[in-house]
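Only a single protein chain was left out; the remaining protein chains are all shown in position.
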Amino acid sequence: MRKTLLKASVLSCMLGGILGSNLALAQSDPTGKKSITSTYAITNATVFTKPGSEGSKATILIKDGVIKGVGSNLSLPVEAKVIPGDSLFIYPGFIDGGSQSGISKPEDPKRPDDFDSSRPSDEIAGITPWRSAVDQYDISSSQVADLRKAGFTLVQIVPDGGMIPGKAALVILGDENSTNVIKENTALAANLNGARGMYPGTQVGVMAKFRDVYKNTELTKGRIGTFTSNSGVVRPELTPTYQAMMDVISGQVPVLFTVENDLEVRRAISLQKELGFQLILTGLEEYEAVIDLIKSSGAKVLIQLAIPDDKAIKAQKDDATEEVKAQYEKVKAAYDAAIAQAGKLEEAGIPFAFTTIGTKASDAPKALRAMIEAGLSEEAALAALTTNAASILGVEKFAGSIETGKLANLVLGTGPIFEEDTQIKHVVVDGHFFDYETKSKKKNADSGTSGGKIEGTWDYESETPAGSSGGKIIFKKEGNGYTGSITYANPSGNGEATADLRDISYTGSTLTFSFDVNAGGMGLTVDVSAEISGTSMEGNMNIGEFGSFPISATLNPTLIANK
Amino acid sequence: MKRYTKTFFAFLFALIPVLAMAQIDGEFVKPRSGKFLLQNATVHTITNGVLQNTSILVEDGKIAQVGSGISAGDAEVIDCAGLVIYPGMIDSGTSLGLIEVSSVAETVDNQEIGNFTPNMQALTTVNPNSEAIPVTRVSGVTTVLTVPSGGLFPGTAALINLVGYTPDQMYAGAKAVVMNFPSSGRRGRWDRRSDEDIKKDNEKALKEANEFWDNALQYHQMTEKGATLDYYPEMAQLAKVVSGELPLLIQVNAAADIQSAIKWVEGKDTKVIFSGVAEGWRVADEIAKSGIPVITGPVQALPTRESDRYDAAYTNAGKMAKAGVKVALRTDDTENVRNLPFHAAFAAAFGLGKEEAWKAVTINPAEIWGLEDQLGSIEEGKIANLIVSTEDPFETKAQIMHVFINGYRIPLSNRHIRLYQEFLERSLGLEKTK
Partner (left out) sequence: MKKLSYFLAALVGMSMNYAIAQTPKGSVLIKNATVLTVTNGTHENTDVLVQDGIIKEIGQGIKAPNGVESIDASGKYVMPGIIDAHSHIALDVVNEATSPIVAEVRMKDVVNPYEIGIYRSLAGGVTMSHAMHGSANVVGGQNATLKHRWGMSDPADIIMQDAPRTIKFALGENPTRVHGRGRGIQPRSRMGVEAVLRNGFNEALQYKKAWEDYTKAKSQKGNTDVAPAYNERLQTLADILDGKIIIHCHSYRADEIYMLINVAKDFGISKLVFQHTNEGFKVAPEIAEYTMGASVFADWWAYKFEVYYSTAFNAAILQKNGVITSINSDDAELIRHLYHEAAKTQRYGGLTDDEALAMITINPAKQLGVSDKVGSLEVGKQADIAIFEGHPLSSYTIPQMTFVDGVKYFDINSDENDQRQRVSPTEMVEPIMISQETAHRCMQDTEHLFETAEALFQMHQH
């Protein structure tokens, strides 16, 4: 990770003078790249101020990251830089209720020589409520850029770790020169995952341990109360765990419980009922059976911004046997039920929002469209991305809609946001503009490429929780397409392994390809999506459910020279 | 009796130097041969119907006579009035004699290292004194196929009768080279391979099997022509299958694998038997068409797929038999091969029918193993493998009264029975000793 950090700081040095910070005093800029104003007016755009509002032509005035006005008859100050918005559709910036983009899991602590797996320390067992997502967060990560590119402007970052990884924080996806932190300590992340090879090792152990931590924090609080108001009392032991749990037991900080299916939802709710904490359920994938329970429990909900992979239902063959056809009907019904769940949440009147953890930001539009086709209203979909998320995170005062006084977080698209052809052209965060290249509709598959040649041998590096790794990627042109291969450190032993690349697609400057890795008997598919610029490649690789990790590569110059 | 006393004292004397104070109580009953007349039973011959009030004369290890009014002569008469007699049951898939305690590696002798080891002989490692053998035979299972497991060609299985002091005394006259047909299914809960990997592994294994087979074919053809080839015991053993000297026992379970095994067998001039065949019901017609006989089981088993009916395994044998497949049963067990009659009863109740179920543990396996002139029914001249029971031995509460294997009268004792005898009423109850 160090390399990325280094890169990030170099980048922020470069950009530091360019964009400036809102509160900093003006300085000279010998580079000549500083923006001359922080006041912008996007004029005559189609503006959707909040979910349910009909788009109407309006101008939005922004100053120092705050919306100063929305309307058709605004008088624009002279320092306003005017951006013609005639062809643009503007929505409130999206809010991600739970994100791990840019989050890297801290290294496991070293086990002591006399390690007893039945009694590990809290830290080794993955009970680290004192950790903050902010310390694990790297805004310069390409995952963050991907998330922003998908329209997200404000996110709750969630720490990575064991059963209680730490505290979440609210950040905006703004300029890299700022900390971008809105609030730390927004929620306590928790899940039902056991520690490997030690106590608690399974869900049943995790639930018992969670009760133990919670109740002993309560007792510790009582002891401290007695200690501080009396003399002659034995000094209470205040561990980092109990200290960090104090604001959870007092109800100030909610527990953000990651639960994927209905049974796990029930487990989290049963803990909540027993112990009495504030609960936000997150990461829900399969929850149709518990919609009523969620409603009656009053828990807040973040569902996964993803839909099941449709490979299985698309692979259906007409000449299948009756048995396979019956099987298919079941799988199809399960798929249809899965994508219809969000609509059912809406129907039940539960104001849910989304989490992007475990999902790919670039797949968000497809997932949203599928949910809408299966019954979710566009209004509820937009609310989930904006106002609902704002109220779940308690930021509705300054985020979630396009209103005077709110943060200048906007999504500017080429059309109505949930339409298939719509592309995001700009994302405004905190008053900063992030511009994206829009592609004309891919009418011919062989459309030109603008990033540069990819044939040749690339040296790549990637960062994964298992450490950094690297190798070579080779592309060859074949007819209209490409073939290729990648080398990587063999996960099942020593030396390098090679995999053939498949589904190589290169349009515009965007290169995507996939390959399969066999790790310890488990087959993994790695999907890479990267931008090519000259001889450099920057992007993400998505490894199944393990998440997305940055990858960067350079085209080997010697080979170019040899050509 | 005289002879017995002599041996007994010889035994005692032999012990004296070692255990000066030893005291030996009681009499140890051994299997013994002789001439026996089982009188006035209901005889279920399997091949010739049910004969009331019929007697069976056992002599020289054979069924000498079946009929009424057989004169006892010098035969030991066993009154079987009110009892039923069936031929001994045959379990065509066990690890009996090869494994003593499955979790203790030192007692597990059914697997070798290597993927291609058809030369490994199960018969060699059969432990005639395994505790499981007397436990098994008193249930009426008199003959079992004991099968090595492991790689693609793990070894050679052998049919044994459950009496004898050496493997050769037990050998019942049939062997088969075992092939674990490459599986396209998951091996169990612990198998976390992806669908793609399973497919790849399966293709690789099939390719390997073909290579082994082609080599064996060439080995056979060359030696036929008089070639002297290098020592290659694995190939020499598989060549015996190619030449038809030994049958090939293909263990295969998933429907797709059964289909692919049928295809694989096509055009090979070899006697093939399928074993396992858990999803046989899915492709029963195709198996019937191939003419390949099937040894299926365990019957008391879970369905192979979650979506299957709960009784998929119970009904499997019946469905295959109805489609015209010749079906025999197996327990695929070691210490509980004694449950073969119960597996058969379940198959009978769930579609196979009692008569076919009996054939599936007697004459059908005898035919599959080419021993229909010796085993599998009560006919004069056949080996005297007989069970005498209070009622249908498939019935759980039936009591087996007598067992004959190879004409030996089998003592109805084993560890389970001895422990019962010892502990039913302890000589010392709750009180402390003085």
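Order of writing sets the chain letters: A and B. Residues in each chain are counted from 1.
Just so it is clear, a contact is a pair of C-beta atoms (placed from the backbone, for glycine too) under 8 Å apart; a residue touches a chain by one contact, two chains touch by 3 or more.
Treat the numbers as computed from the prediction; the structure is a model and nothing was measured.
Among B:Q39, B:N110, B:T125 or B:S183, only B:S183 touches the chain that is left out of the view. The chain not shown here is touched by just one of A:K34, A:K149 or A:R266, and that residue is A:R266.
Contact with the omitted chain, checked across A:K221, A:K344, A:K366 or A:K453, is made by A:K221. The hidden chain makes contact, of the residues A:G276, A:G298 or A:G452, with A:G276.
Across B:D201, B:D311 or B:E379, the single residue that touches the chain missing here is B:D311.
Residue-wise, the contact with the chain that is not shown comes from B:R415, picked out of B:K207, B:K268 or B:R415. If you put the missing chain back, the residues of chain B touching it would be 100-105, 131-132, 183-190, 195, 253-254, 276, 278-279, 298, 300-311, 332, 334-336, 338-339, 341-342, 345-346, 348-350, 354, 394-399, 415-417, 419-420, 423-424, 426, 429-430. As for the chain not pictured, it touches chain A at residues 116-119, 196-205, 207-208, 211-212, 215-216, 218-219, 221-223, 225-227, 230, 232-234, 236, 249, 262-263, 266-267, 270-271, 273-274, 276, 289-290, 293, 308-309, 311-313, 315-316, 324, 326-328, 330-331, 333-335, 337-338.
FYI, only the chains that are shown with their structure count from here on.
Separating the centre of chain A from that of chain B, both taken as means of CA atoms, is a distance of 61 Å. Across the complex, chain A meets chain B through its residues 323, 327, 330, 516, 518, 521-523.
Residue ranges on chain B touching chain A, taken from their complex, read 192-194, 196-197, 282, 307.
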